[in-house]
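One protein chain is absent from this view; the other protein chains keep their places.
Right after this comes subunit A.
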Amino acid sequence: MTDKSEMSRQLFYPLKTTSFKDFTLIIPSVSVGNVGQLSTDLLIQSLQCEKAGFLWHPAILPVVGVDPYKVSSPELALSAEVFSSESHKLVLLQLRSSVIKKLRKAFLSDLVAWVKSSGIAQIAILTGSSNEERIDEQITSEPFRYLTNHETLLADTFRSFGWIALEQRFNFPALSKVESLAKGSDAVGQVVIPGGGFAKRLFELCSENGIPCTTLIKFCSEGDNIPDALLVVSKVDQWLKLIEKDSKGASKLVFPPSWSHLFGSPPPKQLY
């Protein structure tokens, strides 16, 4: 293992020499409905991203299988892989398993250290958040929120899209008075993303380190989360203009072949 120092270890192992300078990094937070991971899968497949390397960290629970993007390919699918698209100036980290809680802090610190050293311009965290924890304002509006630490540059853009900033909450989990960040109130509540995995921690860490970071949050429940992923990808596309459109103006999205297995095996014929 090649530790750079006691505080930070080498996290990224590239397949070839690549530069991510001024790229946007998309990271899914392992969260409710696996929305972030499904959205990342959809972006990797639709943008035909190239595998750029792997992450190796003891915090990432190990899983291994075959390539989810190509049928009958012997290439392995590892726990944490990095994909990139030079033409879109995009890096995507795909996490296929959870991060061990006791090592989460160390993992996120190492991740931020890697982002800083690689010259990545900004981070987009994609996450789900529990439907059942919504407050009234969130139930009665589009089930999507954003959170950004780059207010000056991005908040106006996002508001022009009609996006709503994540409301701060004074008491959690109790239902409480809400103060929207977008309204610019002086009152300070707290940011909560129930069921959002490490999204909030990573966002805070990026803010502390001066890395422009935006979190896109989709409220959802466990189940068929493909529609949630489609919505998140459409929001990413609205912001970063990534996906080609057909003659009718619809995004040319390609579903990964592995999605045909999302709901398990069909019932055995012997049953009937």
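The criterion applied here is as follows: a residue touches a chain if its C-beta (ideal position, glycine included) is under 8 Å from a C-beta of that chain, and two chains touch if they have at least 3 such contacts; residues count from 1.
By definition in this document, contacts and distances are computed from a predicted model.
Participant: One chain of this complex is not shown here; going by its UniProt record, which of these names is it: "Methyltransferase type 11 domain-containing protein", "Regulator of chromosome condensation", "N-terminal methionine N(alpha)-acetyltransferase NatC" or "Proteasome assembly chaperone 1"?
Facilitator: "Proteasome assembly chaperone 1"
Participant: One chain isn't shown here. Among A:L111, A:A199 or A:L242, which residue touches it?
Facilitator: If we include the chain that is not displayed, A:A199 is the one touching it.
Participant: Considering the entire assembly, which residues of subunit A contact the chain that has been omitted?
Facilitator: Output for subunit A: 1, 13, 29-31, 34, 54, 56-66, 68, 72, 74-79, 96-98, 100-102, 104-105, 172, 192-201, 222, 257-258, 260-262, 264-270.
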